[in-house]
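For this view, one protein chain was removed and the others were kept in their places.
Up next, chain A:
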Amino acid sequence: MAKSASVQLLGSWASPFSNRVQLALKLKSVEYELVEEAFYVSKSDRLVKANPVYQKIPVLIHDEKPVCESLVIVEYIDEAWTGKGPSILPSDPYERAIARFWAGYIDEKLETASGDEEKFAVVGKVLEGFALLEEAFAKCSKGKAFFGGDEVGYLDIALGCFLGWVKVAEIIGGGKLLDESKFPGLAGWAERFLSHDVAKDILPDALKILEFFGKVQAARAAATTAAE
């Protein structure tokens, strides 16, 4: 049984990728120490040492061994604490493949959207994604509350971590993205997920994110001015 000191998460309350790991650890009732990294300002030596390839959060350090990349970490948590708490991934190989596929799709979509400078193009990609995920939700949930069925699972975590950020985008952009008339399944799921015990204390609300976003912009602007 892992002691609290032997599990550390280099991450941040403000990072959705870090939130994924926190959600997984919570599901498995694993005690851990969250080491808050000011990832938007600089990379700590500790982070660079733990993740030399990407130098990014989150990094899970279990008994001094680092695991990087949020989805890899979530699967690791499922396997390392296999007897403890519910399973994160489904047990059926085909359903596991489907869950991994959609999680991969979400990350890929994000990667391509973040390369876009045009807001219109980004919104287009998000809506395109929601349309496909609405279908995926119907197939995966089979009428139940979550992608994982009765209980929160891998795909709920993979997508749910962005819900606060979706709200922020709606506030900044002034338009409804997760529109319940267009995506009723997803909208219902979002509400249920955000009020679930697992997510409630981990996912930051939109206003907190907005405040954070402002700080990041300011810090980056100051860094650029200092550099010039």
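As a convention for this text, a residue touches a chain if its C-beta (ideal position, glycine included) is under 8 Å from a C-beta of that chain, and two chains touch if they have at least 3 such contacts; residues count from 1.
The working rule: contacts and distances are computed from a predicted model.
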Absent chain per UniProt: "adenine phosphoribosyltransferase", "Carbonic anhydrase", "Acyl-[acyl-carrier-protein] hydrolase" or "glutathione transferase"?
-> "glutathione transferase"
Across A:Val67, A:Val126 or A:Ala190, the one contacting the chain not displayed is A:Val67
Touching the left-out chain: which of A:Ala97, A:Ala138 or A:Ile171?
-> A:Ala97
Where chain A meets the left-out chain, the residues are 53-55, 62, 65, 67-69, 72-73, 75-76, 79-80, 82, 93-94, 96-97, 100-101, 104-105, 108, 111, 114-117, 132
